[in-house]
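Heads up: the structure comes next, in structure tokens.
Shown here: the complex without one of its protein chains, the others still in place.
Moving on, here comes chain A:
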Amino acid sequence: MAVKSIGEYPTIMKDSVDKFHGNQLVFIYWHAHFMEGSVKAFALSPDMPFSAIMSDIIPLCYKVEPDFEKLDFDNTEVIWEIDGKVITPDPNKSLKENSIGHKSYIQFTTPALDGKIGA
């Protein structure tokens, strides 16, 4: 449906990728962990290796979680979803090569670390 308008209504893409100086928006969420108050947003280079998400970005927003100390990407079972599709990312390849585009939503689930606190 269109906006009700007297004249022609322009299409203005306020957050299109060309406005981010070579970066793209990426959203990250550690499933069921909610010490951090919301899903988080980052502006990242599409050429950044996926491994940097694990080493640099996730600690930035999830070190507050009691589960964080036990999170070990080499040994913890992790289910990665990019835009709702389960994938096995290649840590050495770039975000782009792992099909992470502008405004992609990255969710990771760790069945052994389910975010329950003080149980």
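Note that contacts are C-beta pairs under 8 Å (C-beta built on N, C-alpha and C of every residue); 3 or more make two chains touch, one makes a residue touch a chain; residues count from 1.
Everything below uses one rule, namely that contacts and distances are computed from a predicted model.
Not shown: a single chain whose UniProt protein name, out of "NADH-quinone oxidoreductase", "3-isopropylmalate dehydratase", "TolB-like translocation protein" or "Phenol 2-monooxygenase", is "Phenol 2-monooxygenase". Screening A:64, A:86 or A:112 against the full complex identifies A:64 as the residue touching the chain left out. By the touch definition given at the top, chain A reaches the unshown chain through residues 1-6, 9-16, 19-21, 23, 25, 27, 29, 31-32, 34-43, 60-61, 64, 66, 83-84, 101-105, 107, 115-118.
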